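Scroll down for the structure; my scribbles are underneath it.
Removed from the display is one protein chain of the complex; every other protein chain stays in position.
Showing chain A:
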Amino acid sequence: MKALAARRHHRSAPVVLLLLALLVTGGVYAVLAPSQARADTASTQDIETGKKLFQANCATCHGLDAQGTETAPSLIGVGAASVDFQVSTGRMPAEINGPQAQVKPRQFDDDETAALAAYVASLGAGPAIPTDEQVDPAKGNPATGADIFRTNCAMCHNAVGAGGALSEGKYAPSLFKTSPRNIYQAMLTGPQSMPVFNDANITPDEKRDVIAYLVAQRDGSPGGATLGSLGAVSEGIWAWIVGIGLLVGAAVWIGAKSS
């Protein structure tokens, strides 16, 4: 202990302590952080299964016959696309009250999701789940998509879809990891705060162009690290941390060399 006591006042002691504290905190978090749990139940694709799943998991808020309650809207006529979007991204079933439903590990597998979608679609006509061809980014034109995205989407989702803030804690999510099918469905059904972009407003081909533009963003930036594609604020932070950080470090080094 004497050796420790002697080094207590060493000038790098605070730095070492801080690093240790960070390491311990990180380690404890890594051990204790909740891991993802996945439901894995048997499934069939028919409407009856969907109805049972609905009544067990969704009816508390949406009503026994999906007619809606004070807390959640009616689902009659929202269509399969809407159900597939909400359930396959894990937004529904919602777990907590909040400004808007969060993306989280999905609770139903593909078959169960399809059954739920089939059930809700059977209640009233609505947008169907798009086909693979409709959402294939390779078939879209990213330049047209960029133009459409800028005029219709960028004001909430940021210029390349990095996401943005809305009022009172609501937000437009980042689209960097959203699947092409979910992007299409979101435009078609207008989930949460998002407006509906129906096929008269943005045609199916144009929707595919938008998907092509968004998917093209995932190839990275020709300029190097994207810094989150967040624009000038993140650039400013990096200029201070990397630029001024390195240069002040160099200045300290140069200043210390001869004195």
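FYI, contacts are C-beta pairs under 8 Å (C-beta built on N, C-alpha and C of every residue); 3 or more make two chains touch, one makes a residue touch a chain; residues count from 1.
In the analysis below, contacts and distances are computed from a predicted model.
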The complex lacks one chain in this depiction; which UniProt name from "Aspartyl/glutamyl-tRNA(Asn/Gln) amidotransferase subunit C", "Branched-chain amino acid transport system permease protein", "Zinc metalloprotease" or "Cytochrome bc1 complex cytochrome b subunit" does that chain carry? "Cytochrome bc1 complex cytochrome b subunit"
Given A:G77, A:G90 or A:G163, the residue that touches the chain left out of view is A:G163
Residues of chain A touching the missing chain are 5, 99, 142-147, 150-151, 154-160, 162-169, 171-172, 213, 216-217, 221-227, 229-240, 242-244, 246-248, 250-259
